[in-house]
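Apart from one protein chain that is not included, each protein chain of the complex appears where it belongs.
And then chain A:
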Amino acid sequence: MNRRKNAKWVGGFISLLMVTGLLAACGGNNTTGDNGTGNNGSTAAPSASAAVSTDPTQISGTVKVWDWDEAFQKGMIVEFNKKYPNIKVEVTVVNPNDYLQKLQSGIASGSDVPDVILGESAYRGKLFDLDVLDNLEAAPYNFDKSTIIDYVVPYVSNSKGEVIAVDQSLTPAGFAYRRDLAKEYWGTDDPAELEKKISTWDDFIAAGKELKDKSAGKVLMFPGLGDAYLALKGQNFVSYVNGTEIDLTTKLQKPLNRLFEMRDAGIIGKNELWTPAWSASMAKGEFMFYPMAPWGAKWHISANDPDGSGRWGLLKAPEGGFTRGGTAIGIYKDSKVKDAAWAFIQYAYLSDEGSAYNFKTFGNMTSSKSFYETQKALIDAPGAYDEFFGGQNLAKYFVENIVPDMKGEAQSKYDSVLDSVFNALYPLWMKDESVTADSALQKFIQETKNKASDATVK
């Protein structure tokens, strides 16, 4: 009797144990979240950042990084370990399109979270809103935001105004243009002269009409509305989100008016961004301009027009610069190796030596001010894609002609909603001539309301 009872109990207990074990594994451990905000695992006092710079060999630990650019990390980690031999950096390659999703599930399940988190421009606002990145101005980092270029600060700050990331690279954007076409139809391919020719958007439209007439409609200014919108929206540096209020009219009315003016003038093609036809158009020479940030020389222009060396140039956009892309690097607030993670970020993205390697090897331009004072010779030296751009010094042009009049723009979780609404709507604007700037704006507001139901949109 007893034995039978025991067997039953043991059986029942074991199965219960297994069920709870499985369920517990799914439930994850949210409790670890509470004790991480202090100096977890760090032996240093609040003046850790001072310690970081004094004796690199004293810091140790394993820093986990999720990045999509494996080549960057492979190169940078070797450089980093020359100075910090006791810090091991482990890289997991994560596709930027899945990044946030993977991060969310990692944090929610408590399983796998990197110490160093990357925020690509497409989801940066959403990442900041999740409140998972540590405030870099507080201990143990004590980061001084006046050391980075002023316009960058809003791009790396959360809604509370705390700096929670550093930028991988400055991403000021201008227009890449086809030198051969400019010479053929406008008589010059000199950036300075062209800059004068299109110094305002009115001039730009006039030049576009001239181009269209002279080429008998074969060459237009932009491949599609998406390209023009990037520049127009990007230039309108206004803060349009206040808590849960979204002021689309302020942000978009002006850009949309210009956009439709250009569409109606017939100077824009009908390609959607990133489509095969759009990519192919770069080599074909059907369009004059493509918005381009420093990373675009490698990833856009030369990638899509491999035989085009020498026929491209870089130009400032009418009425000023804008930003395009860019990646924010932050530290997970429950990281156990904050000192080591910060040492890596500082070295790779802020220090003069790391930035020099970064610039020489990958063309990334740090946001740290001191680099541009101490390493001026590097900027003046020819870069990897200068030859491709007809011998124009791209980095120098970006730094001297475009960066000075850049302004910053606060990041918001609604940025990605705006992008997704735009992507859903603009192909119809190209197709349907009856859509006007006003009706497009009204539709934009309506769609944004549908997607951001917690916000008031005007």
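Just so we're on the same page, a contact is a pair of C-beta atoms (placed from the backbone, for glycine too) under 8 Å apart; a residue touches a chain by one contact, two chains touch by 3 or more; residues count from 1.
As a working rule, contacts and distances are computed from a predicted model.
Absent chain per UniProt: "1-acyl-sn-glycerol-3-phosphate acyltransferase", "Imidazolonepropionase-like amidohydrolase", "Phosphoribosylformylglycinamidine synthase subunit PurQ" or "Cellobiose transport system permease protein"?
"Cellobiose transport system permease protein"
Which residue, A:Glu137, A:Glu210, A:Glu272 or A:Glu353, contacts the hidden chain when the whole complex is considered?
Of the candidates A:Glu137, A:Glu210, A:Glu272 or A:Glu353, A:Glu272 is in touch with the missing chain.
Among A:Thr62, A:Asn97 or A:Ser111, choose the residue that contacts the chain missing from this document, as touch is defined above.
Hidden-chain contact among the options goes to A:Asn97.
Where the complex has a chain not shown, which of A:Ala108, A:Ala192 or A:Val238 is the residue touching it?
A:Ala108
Residue-wise, where is chain A in contact with the chain that is not depicted?
Within chain A, the residues touching the omitted chain are 1, 3-4, 7, 11, 15, 18-19, 22-23, 25-26, 97, 100-101, 104-105, 107-108, 126, 130-132, 270-277, 280, 416-417, 420, 423-425, 427-428, 431, 447, 450-453.
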